[in-house]
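The complex is shown incomplete by one protein chain, all other protein chains being positioned as in the whole.
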């Protein structure tokens, strides 16, 4: 996997971040953070530090760590089916974790679990949910009225369709085209929300607009909302699947908007399970999978042979990718 | 589960259904249907009849059966881990299938599989995908431009928010409120699509609108499309999970729009596995689960005792539901 | 589901239970229990009390709670996608949990997770693993030598094959037949273990038996061990799936040996999530599912009509089951 080409903003303190939280929500979070109890379970102080805090993503989204189970030692403990909490020698734990990651012994990593509260645009939620091995509880738009929250890209992320990678983006739009696009996206979001409220026969305060109307059912009115509407869900996943998700979604081929979430997940992983995180970086995120044909080419090159694409057995695309990966050319 | 209160239109022949298929799509389907080959596998003639045909759902959606594996005899064969194709006596098969369904021996039902091509509005696709035990391949709006297809409810399905069931619909909207809502939903769909095309810098024929613009990437432009935009996917699922999905989604508490799909799935099930379908109707769809407290009430009533809600142990809501289920009061 | 007909021994203190733990294992557990830390996460004191303790099952097996995530309030919190820890009014929580259980809204229950260390005979492990929605890490008999631990039934559980229920047990064996069977099972276990050691060319202390032999690989030698050999695993599962597992395996149709484990799981559930446990008892364990035909019979009976099996639409077996369920006859 390649490093992401676009810069991702670092997570900054969310305190008083009015775009993301109402005052009531901020107060609920504060109150929950204030409660501390004792436990016999494994505890990860670096993760406790940010527990419940909204880690900002995109213009109005966030990831909050709600709960977690296990730590690096828990991976070792499960791999050994042990009676105690595993060795206290970190060097042993690191060696075993590297071994497990390298040989794809995935089940000990499944023994850690994390629960997150995530606010994200619907078109990203639709990509996200394709990962099936997780538990989800989404805010119900059949039962409740959605709040007025829409994603608008930052100008530096408004890009044209890529001509070479049919799934991707190319150059950033400039000047008037960019301003025009942003303005129209924002106006369309507001118009859509006003149509939604009007169909519900409610105003922004939740009061009836027109006493002579019944208002459309919530499950129907929502159909006019655009795909950049923010939704929220609780999402629970085990460590193995979270690493897999992060590898796929932090990859440079992933859409920028989901990559922004994946980068925050990597920060969370680093706090939670630093040894597993290091192993993941080396063996997955910074590693690469080479085909049988690519390995054959490498063997010849390392013997000093000159190889060109035509007789390499690789397609032109594979040839270019191999050259880029190994700093050839 | 209760029978659905709203009538679902019967599936009618889709031939020349221009709202659902382009001419090219219709021709592709015709050509595929024309090819016939021989096989040693189990074959279900009643399902072969409708193979590949679009079964209409809602105003522009459909379900197409693309492939299937197994039949009623295949359930029996798996339950017995048998070397031949199972008994030829249908009465024996029916008895065993009823037994398996009644005692929730689910694994033999998992041995049949079906693959469907489905066209459905995005807000329904979002409910649908919550069922995780299935395989999905969706049309990519990162890679391709979406066609102009939006769901508009029929006037008889435009209902107000229910006051008693916070997730549901109540009375159908009338006269001007209904006409106004439908008109605004349609206009908003068209406006949204035009904004989408404009951001892409394409016209309806796929040509460039303005040679001085770059056009926004598809993965971004789609964010302005509303949730009633139609999408398409291939969806593959085993019989056990399809029965479970159908029971949940054909239930009267499900949103009408997904219920419309579930009703078509029931028709498909009846053609495919008639014995399993009958068992499913009796033990699941027409059956009900009673709590321990409800059973205690029933035992008393059947002994001739008068029982009222206050001392039944049931909540008022449970009491009403029990009375409705058993035609009491 | 019916209550289990065979009595299950209550879990008693495991302290100094030499059949289940070596001294080293007991010391590891003690040391782990002694460590206490502070956390901002939800804590369940009743479960902390027994954390890491082996809860005895069968003659040498156990269940140990290793870790848990969430509590009753966490179910409510997820159902509401809330920012705080949910209401503090237990009556509200109970009402919502009952509602969710009754209407099979399963996803909030998936938001709690538990991790167990289990020691169980292999023939029970083979039933257990059929439940796929869980994470497992088993002690490796390719890598390690298995210890000498075999299940021998208590005399009161040595039963004959049932003639009416082809999957079940009937009368308990008596006198000489019982003593003979137990003796032969025990002798066969010891003989098998000695053959295993001999093939490994090891003695019970782990030393080489015969310096002129190589000894067979562990992954091969194990093939001579019988299915009553004890194995161990770490098993992690969410609350929804644990309730489902417990309902199936605590049912009177389940084999006694797995029922013994399920009964201990019910004790754990009661400590962990008392509100969800109560709802589970009423709506699942003590409840029953009635078919459409059975409901039709009930409606007639409740109107005072006499109904007999012949014209009830029910099979003789279904008729008997309905009579037993409702104390008729």
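Note that the chains take the letters A, B and C in the order they are written out, and that residue 1 is the start of every chain.
Basically, a residue touches a chain if its C-beta (ideal position, glycine included) is under 8 Å from a C-beta of that chain, and two chains touch if they have at least 3 such contacts.
As the structure is a prediction and not an experimental result, all values here were calculated from the model.
Enquirer: Just to confirm, in the complete assembly, which displayed chains does the hidden chain contact?
Expert: A, B, C
Enquirer: Which one, B:70, B:168 or B:226, makes contact with the chain that was left out?
Expert: Spelled out, the listed residue whose C-beta touches the missing chain is B:70.
Enquirer: Contact with the hidden chain only, please: which chain A residues?
Expert: Residue positions of chain A that touch the missing chain: 98, 102-103, 107, 130, 253, 281-283, 285-295, 298-299, 301-303, 315, 318, 325-328.
Enquirer: Under the stated touch rule, tell me which residues of chain C contact the chain that is not displayed.
Expert: Where chain C meets the chain not shown: residues 121-123, 125-126, 129-130, 132-133, 136, 140, 142-143, 151, 153, 158-162, 166-171, 173, 177, 181, 184-185, 188, 191-192, 195, 198-200, 213-220, 222-229, 255.
Enquirer: If the hidden chain were put back, which residues of chain B would touch it?
Expert: 21, 24-25, 28-29, 31-33, 35-43, 48, 51-52, 66-70, 74, 77-79, 81-85, 107-108, 110-111, 113, 115, 117, 135-139, 232-234, 236, 238
Heads up, the rule we're going with is that only the chains that are shown with their structure count from here on.
Enquirer: Roughly how many whole angstrom separate the Cα centroids of chain A and chain B?
Expert: Comparing mean C-alpha positions, chain B is 30 Å from chain A.
Enquirer: Distance between chain B and chain C based on Cα centroids, please, to the nearest Å.
Expert: Inter-chain centre distance comes to 35 Å.
Enquirer: Any chance you could list the residues of chain B touching two or more other chains?
Expert: 130
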